[in-house]
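Only a single protein chain was left out; the remaining protein chains are all shown in position.
Naming follows writing order (A and B), and every chain is counted from residue 1.
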Amino acid sequence: MNRHTGSWVAIGLLAVAPLVGLAWAIWAGAGGADGAFALATLGERLRRPAPWISLAWSTIAALVATALATMGAITIALAFRGTRAADRAARALATLPLPIPPIVVAAAAVLVLSQSGLLARLAATAGWISVPAEMPALLNVPHGTGLILALAWKELGFLSLLACTVVAGLDPELEATARTLGASARTARRRVLVPMIWRGIFPGVVAAFAFVLGSYELPALLGPTHPQPLAVAVLERARDADLAARGDAWAATLLLFAAAIAAVGWHEWSRSRA
Amino acid sequence: MTVGLALDTFRSALPGAPVIGPISIEIAAGEVLAMLGPSGAGKTTLLRAIAGLIPATGGVHVAGTDRATAAPEARGIVYLHQTPRLFPHLDVAGNVAFPMHLRGVPEATARSRVAALLDLVQLGPLATRHTEGLSGGERQRVALARALAADPQVLLLDEPFAALDPSLRAEVRAALEAVLQSARLATILVTHDLEEAGWLAHRAGVLLNGALVQVDSPMQLFATPANLAVATFLEIPNRWTRAEATALLPNLPPTATHVVLPAAAVQAKADPAGSSVVERLLPSRERPRLIVRAGQLGVVAEAPEGPLRPGDRVTLMLDARRASLFDGTGGRIPPR
Partner (left out) sequence: MSERPRVLLLAGLTLTALLPLAALLLAAFGMRWFFPSLLPEAWTAESWRDLGGGRLLTALVESIGLGLAVGVGATALAVPIGRALARAGGGLERLGAAAAFLPVAVPPIALAAGLQLALLRLGLGGTRTAVFLGHLVPATGYLSLYFLGVFRLLDPDYEATARTLGATPRQVLQRVLAPLLARPLREALALGFLISWAQVPLTLVLGGGRVRTLAVEVVAYVQAGQDRHAATAGLLLVIPAVLALAIARRSADRTTVVMT
């Protein structure tokens, strides 16, 4: 052993926390916490549709939000890659959501997007609606539009920062090369710049997707109650007084773990390719 | 002769870059013009301006059509960087196919053309390889194949060998020769390597401070440099003022202020009674040269067969007909 022993122990402890959680979720999900451990119990819990529906709903919401944010980030990085004041202002505005805590994003989303929120008031001022009920409901609805918009905004901060960094590091001569090989300015953007940015930000896109899939605050405040987003379902069941409900939560946690591990694997794979 | 590329009072004056021109020149289809010049002379700027990547004025005619105002993609001109810019998001075949995909060439046609082009540059087996693992020479050859895939009329090569290890230059030169033979392109090859120019070029031009000072066959360039600056750039060794040269070349015309004499025009002959002394031997792959002390003057001369050592006495024989004479403005004085 070398003099860094303490550091390696600390690293081990860091990795152990989630692994113990995984083991516990399996044990408790199989009824171990109630003194009746049986893998059949876990199997039965995992055969119920509810956690799967939650997983599917959360996955789709995370995919749509990530796709929106990615398209936005690439567009912004390409449109504002200059050094003029407008370019710098646009990049700063796009990265603004990055450090804002998700819970504040959720609170602000409620104030802006609800049926009597700022957006509805602007619509009323413009004469498009006269009562809140005429404003389409965006929050706590099964189609999840408001949640997806809020998630996408939060992700935009991260992804636009990444995309702008990638664009700043691109070799400007690649574009010149494409031009003399016969590509118009537009085609060079589409066939050279966009694929290059995509390649550069892809690991980040996967990380953002994983983050959004496992996040709690925004789905808890902006998501629907039916179907319940997975992270919300897990936390609510886990705090339930009913022990059987807690067992359900552990089974759902396993799905969350599996999704997270799949995303981490995807992330590592995409980084190794980049 | 079909003219591939014609420049007509072509000029570029971009802030921050060397001022170029005005330049007027015609390059035939199938002809290679080597563009020589010291760094900072504006060689790269000239190529980029011809390719339409930076603004310029004057005529750019490609195969008879005026392209001066056309966008870079619509000129029929491909520009190759010194370090080839392969697209990192595409593999080798994808890079070569890129220009064909732009034109909407059917996939099957594109694929067989890619295979043929990669064979031409001897890279057939690397088609599906990622560009990252390629050597510098392989990257250059992919870039050449890709340039041909754009079906250009004009090829602009910016120091294609400069960034390469000497051991890789031969393979790239072979690929370039194959490429130039397969298509009748008007080619400008920018280089500062005279030997390279000799291998590939039909004519060579010297660009000094943005001006195309002389265009000639590579051999002629050495024999008759147009002015003192060209002779200096070409590193023709014996460059003397009239005063320095007068002991060795007494019959100079009155207007001559400078004399330039290639080493090959100076023969040293071993002679124990000679007035000159060998100072040092200059190693060379071919015939070795000597630096000979003749009075105040150090003269570069061709060594005779047989050994000579520093300190040996020699007699110098000068071929005055091969001397280039220049007047007070640096301009060449025509031979009498």
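By our rule, a residue touches a chain if its C-beta (ideal position, glycine included) is under 8 Å from a C-beta of that chain, and two chains touch if they have at least 3 such contacts.
In this text, all values refer to a predicted model and were calculated from it rather than measured experimentally.
Shown chains touched by the hidden chain across the complete assembly: A.
For the chain left out of this panel, the touching residue among A:30, A:61, A:74 or A:109 is A:109. The chain omitted from view is touched by exactly one of A:55, A:167 or A:221, namely A:221. Interface note for the absent chain: among A:35, A:49 or A:99, the touching residue is A:99.
Within the complete assembly, residues 4, 6-8, 10-12, 14-25, 75-76, 78-80, 86, 89-90, 93-96, 98-112, 116-122, 124-125, 129-132, 153-155, 158, 161-162, 165, 203-204, 207-208, 210-211, 213-217, 220-221, 231, 234-235, 238-239, 250, 253, 256-257, 260-261, 263-264, 267-268 of subunit A touch the chain that is not shown.
Keep this in mind: only the chains that are shown with their structure count from here on.
Centre-to-centre separation of subunit A and subunit B, using mean CA positions: 56 Å. Across the complex, subunit A meets subunit B through its residues 171, 173-174, 176-185, 187, 191-192, 195-196, 198-199.
For subunit B in complex with subunit A, the residues that touch the partner chain are 48, 51-53, 71-73, 75, 77-79, 81, 85, 87-89, 98-99, 101-103, 146-147, 149-150.
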